[in-house]
Structure formats: structure tokens, C-alpha cells
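Since the structure comes first, as C-alpha cells, the remarks are kept for the end.
Every protein chain except one is present and positioned as in the full complex.
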């Protein structure tokens, strides 16, 4: 159905609540506490994406560069970003996601600090 | 009140964060881990819906066909879709939901991998 | 600040995922499993609201009538609606909320079936 579709999504998205829980009860990667952006690029061109991280008490970090190929999704954990610098744990942040083609962004956190995991999600804010 | 209403909703919706947790602590269907779309068709015509599933490393799957009758809701679990193929568990995906009449779509996941269930929900992105 | 404000919100909202968990581990009202709509009427006129409940296999129920006074909020649990009929537990439903003045609606569920509660929330869909 992609051939018939016009652009789907926006080129700029904002997540105001960023936080990486500093501990986990799960040992495997799926159950590790994480803060993630899930990106869908359902267009016909690869998406080249810049992420900027904002803090409460210092200048923004980034840009972090990621690519999401055409007709693909990518779920990116902030805790696995390393270039130009890791995102600190146990620290309030926010993020802006900018793409050269329209994408859709959803924000999801898994927090397994205590004996059972917690989840939260929201479609990000299309800016 | 339906007679007075114009169309309610959109014909195309996107969920960027798809994931079916691969285990459950609950044994009954209500407490099984699941990833679901909840659809409301509050119009006067049945909605014929196509779902496309996007992955990180392969071509999209689908379309999956479902119908939601007029003035009805249907809560569909991705883990119960089988035609043209099951949706893999423990795998990142995203989905696009396309309907011939306006509908409203909400995304909800129940994750009961650990000792107590977790929930998350968001209105999907109207594309 | 209300004097300076134009209308805030919409007159029609949709929640596609309705579900009242059929059990609770908490005994007190705050910890009872519930599915709720939180309504803010920040205008200068009382809001007269009709709620319609949609099901998967029968005609819609309602309207349920509630009033939210001007400059007030009201958090209404679907499990406490009784007129014209109770909303069934352990049953998929959806809801439409219609008001004579603009309001804002947020959907929240607390599920305490297992040993620790789960929460989910989303701003409802402004239709």
C-alpha cells in the first residue's frame, strides 16, 4: 500500500519526559530498565534522523545520528546511545527527534527497578 | 446520537511501538501478555480494515483483514492474528491500520512477564 | 485567568479501549481496579455531558448523564455508572463523551488484579 500513500507523519517530534531508571531487577536485555523511542518510517526513502537531548542544568547534547530505512521500524533505547556521549542515567532529560522525511515516533519506558516491571507509553508530540 | 454525527476519527492510524512479550505469569486469556489495538467504529457503515506490520530487518507483513461493524468496538490482539502469518513474539514491530471509513484506534499492551502485570496505552497516531 | 480564555478543549471525545478488570488486590476504593475518565471544565459554564458505551456484540448503551460544573474537574469511574445500566466488568467496550461546552478528557485505568497495581493513561481522542 506504500505506493499510494502520501507522506505519513512529521519531521520533528518532541518527548518532554526522558529518564533512564538506574537499576533493574531483570538481567536479560528485554527486562533491563530502559527509555526508548520507537520510530516508523513507512515511506519509500530512508530517514536520516538527528536526536538532541536537553537537560535541566547544562547545554543540550547531540546530535545523535540514526537511520531508519524505508518501510522499516527501529526501536532505539536512549541508554544504548553512545556517540557523541552516553545519556546519563537517573537524570531528567527531554529529547527532540528531527528527520529529513516524515516519520512517526512513540515513546516507551520500561522500569524494572522494583520486583515487577512498569511500562508507560505515549505517541510523541509532533512539533 | 449517531444519526447526527459526521464522520468520527481517521482512516489511517499508526502505532510505532509494537512488541509481544514472550512470556506471562497469568494463565488465563485476560492475564496473558498481549499487544492490542482497540478500534471504535461509531459510524453507520461497517469498517473494512487492513493492518500492515513493519519490522526492523525484513519487508512488511500483511495485509491482515478485519471488520468492525457499525456502532461496534473490537479489541484485537496482535498475538491472535494468523493470516497471512502470525506476528512474531519478542520482536520489535510497528503497524499501520487503514480503514475505508473513519475509526478511532487506541494501542494497549499488557505485560505479565514478571510477578505483577504492567499496562501501557496511547491513542494511536492519526496519519 | 479564566476570564481571558476562549473555549478550552473539544465537545466530543472518544476512548477506544474500555475495560473494567474483574478483580482487585486492594480493598479500599483508591486501590480497587477501575477504568476512569477525568474531565476538566475550565470554562465559565457548567458542562452537561452524555456518555455512550459501545460493545463488540450488542447495541450501544446510554446515554449516561453527568455534569461538571464550571472551573471544576470530575474523575468518573465507568464501574460506578449505574443509570441507565451498569457497565459490565471483564468486557471490551469503548466510549464517546459528548458535552455542550468544550472540555478536556483523559482516560486512566488502574488494574490491581495481581500483586501490584498497574496504571495506564492517555489523553482521549478529540473527535
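Letters A, B and C name the chains as they come in the text, with residue numbers starting at 1 for each one.
Simple rule for what comes next: a residue touches a chain if its C-beta (ideal position, glycine included) is under 8 Å from a C-beta of that chain, and two chains touch if they have at least 3 such contacts.
Predicted model only: the values in this text are computed from it and were never measured.
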| item | value |
| --- | --- |
| Contact set of the excluded chain (shown chains only) | A, B, C |
| Of C:33, C:52 or C:122, the residue in touch with the unshown chain | C:122 |
| Touch list for subunit A against the chain that is not drawn | 12, 14-19, 21-22, 50, 52, 54-57, 59-60, 63, 90, 92-94, 96, 98, 107, 109, 111, 113-125, 127 |
| Positions on subunit B contacted by the hidden chain, ascending | 114-116, 118-120, 122 |
| Those residues of subunit C which, in the complete complex, touch the missing chain | 1, 8-9, 25-26, 30-31, 36, 38-40, 42, 71-75, 104-106, 108, 110, 112, 115-123, 126 |
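Everything that follows uses one rule, which is that only the chains that are shown with their structure count from here on.
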| item | value |
| --- | --- |
| Residues of subunit B engaged with two or more neighbouring chains | 115-123 |
